[in-house]
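All protein chains but one are shown in place.
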């Protein structure tokens, strides 16, 4: 297999969009850093999976999406959910098991969802959300709404059956869905290449669904933005799904419990050097964006995260009566009369 | 996609092997015909799925296999099971729900199994047996037994998740297993191309597992035998799995209840003309095998089927006490003390 | 009233709702031009066209996942899983995704969808095509579970399931597809969660579901000849469960029997028995007895299958012996 990493001829991306991309990446980064600090403070309940280092993908897509498009993501979904406009305070509070959490404490870090912003859920069982995203796209198709579903998942997810079923169905039904594989090189603690029959777990399988292989640098916000634009436009035009493989790396371990020691030092160093935010900042500066403007973005992001943290911290614990609520649409949990 | 049907340079296949292939195909054909007649006589309990027209595949592989190799097949598995040497009477009796059935009436037509002949079971839920066959191959690998597992399944099966998981695992672990897709053009009543993203449901996906596409004429016994030889030899040598797509056609409907009316007349005619047994007979005659020798094979096959039918008919109904037997290895069905 | 077979009633129920609500869509394997392998959806494709009645690949996870994604974004999908046994191939989608998402998002997501599936034994299909799996679904919080015993309910409960704002699994007993019965003309909807007393007797209460209801009725006629009068409750819905009707009838007669097609352990009857042993304890006059398939996979041969599943005779013998 010799699928090549695509370097799309970087079309002109306007200044405003670029600053928006930068701002979003910085916000997501700061959010995740803060989440980590809160964990160290012992304020985060349950597990959490940070996407530090993977921000270019969530930002690139979110900026290219229409407000009514759908995002489906995984337990590693803080960034994807926030990028659609969900409340940071709601996310922090959910991590902390508070009543003012986005899900009132009922979901936790792995299930952040904000339907009114098109964030259709974070799914914690590998592969499940690919068919579900296809279903949302089917709905958009028959409702002729012009909406597109974008579905993010990891490299490890390409080896589960649901991946295969979803890709095939999406192509056969020509659904407006974009599947984005965030290849960060690892499942939990196991390198993806040790358990995968091909080198590029998504791109090398595109042809199995009659799709063109799309392998891109997932740490380059411009490339991600352009890839998002073309794949979303294709879906919106009725030309069917795409499967994108974005190469990236998580700076930390798989989850809060994992120091990530299984990763070779050199590899980690190499990828830290390719940090999408650092690179993008340098590019912006090289493109004559004034330092002060970037610093302003950075300060505002910190402030936003600080405020959100404060709001979350002030929340009361989740309300115990929520336990027997919202199993059913009538708000109840009644299984008997 | 433009995977081409392979025409392997037909190496010399010796006369004896060819007669064995012919004999086996005729026996399987006669068995299935008889099964159909017994159904019309209202003697077959439950459903049954005949493989009339697909005999070259089962015969080609069975003749190439070592006696201790493993066969895994589907509900359309009479032929594959018998080809390994299982008792015809046992098979007929199982279809008839008799106590002298191969499974004493407990499995029925869809589950024919004869472990002592390497027929490791007929599986009736689409896709399930692909991972199981991989498991048998894993066992052979670590036991260093030199055995190979051959797993037969239909075109429709390529769209289910278990297919994907099994193929990937088999390649990653380099297992001695051969996956053989019998592409007969249909799921139950639905044409495979209407629900599949690629033209050749197995061959066009081989590359997704780092495998070479192998697309062959499944109605040519010589080609199937040669394909079996190469793929089994590859597996046995430690070079890992193969994925074969054999093009074929079932002469009848999906199951006993199905007259197969959804198939265009012309298509049916075309494939009946490509009947593997008719073609092979002509080739043998052209290769100077005397008519009388072939007629002798045909007569003996009929006699074998007649005798087996008689034996099956004479069986008593399944024994009711078998119901509470063989849930567990101690022979019992006890869940309590 | 028209006389319809159970399978015709199923098609009629779907047609009624597709006619009424343009957001109802129907997908499954071989369901469109072929009309379903049990011929329970004949005519829908012709009537509603290839957009609303669609064939799928053999991809149960994709079928159910697609239904879920569609339901959360505005459609009211019906997905067919050909045999209930195949629910196992998409159980994650059903038990972990569909059942839990509304709850985990504290009500942000609604999932008005229906999964229809052919269930149960008696057709000599063997252990992988004959299970009665209502208890699998009942055990999962977040799923409603329905099973009809006659054509009128087949239509009415299915229609209600399609209108219901929550996910409902509708089990259709294969052994009932051919039976005929009167189905009310015009729009017909039966509420979910209401059991029906189909026979009134003072001596014992027999609770049954789907194909076990006609068997219980047959048994009750025989018992009546012996002077034992049985009340029969047709559960119709396992979730929501009509505990009021069950408890009322058990208290009246003082005796409870369940007739379950499923193998014994953790069958729905266990739940009913535990309910009665708690909330009707003081009114019980004798042991609660469950009549089930033994705890074995279902064998294929006709004589074996018939002997394994609860029969009218077994019900009669069991009740008689213990009264």
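Letters are used for the chains, namely A, B and C, taken in the order the chains are written, and counting of residues starts over at 1 for each.
In the analysis below, a contact is a pair of C-beta atoms (placed from the backbone, for glycine too) under 8 Å apart; a residue touches a chain by one contact, two chains touch by 3 or more.
Computed from a predicted structure; not experimentally measured.
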item: Chains in view that touch the one left out, judged over the entire complex; value: A, B, C
item: Full-complex contact with the absent chain, from A:33, A:47 or A:145; value: A:47
item: Which residue of B:18, B:34, B:84 or B:106 touches the chain not shown here; value: B:106
item: Options B:174, B:283, B:304 or B:325, residue touching the unrepresented chain; value: B:325
item: Hidden partner interface residues of subunit B, rising order; value: 70, 72, 103-104, 106-107, 111, 113-116, 120-121, 123, 125, 128-140, 142-143, 147, 149, 161-162, 165-166, 168-169, 172-173, 322, 325-331, 333-337
item: Contact set of subunit A toward the excluded chain (per top definition); value: 45-47, 97-98, 101, 103, 105-111, 123-127, 156-157, 159-162, 187-190, 194-196, 262, 317-318, 320, 322-324, 327, 333, 335
item: Where the unshown chain meets subunit C, residue by residue; value: 85-86, 88-89, 91-92, 94-96, 99-100, 103-104, 126-128, 135-136, 138-139, 141-142, 239, 241, 262-271, 273-274, 276-279, 281-282, 284, 286-290, 295-297, 299-300
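As a working rule, only the chains that are shown with their structure count from here on.
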item: Most widely separated chain from subunit A, with each centre as the mean of CA atoms; value: B
item: Inter-centroid spacing, subunit C versus subunit B (mean Cα positions, whole Å); value: 36
item: Centre-of-Cα separation between subunit B and subunit A, whole angstrom; value: 45
item: Where subunit C touches two or more other chains at once, by residue number; value: 56-57, 59-61
item: Touching two or more other chains - residues of subunit B; value: 159-162, 194-196
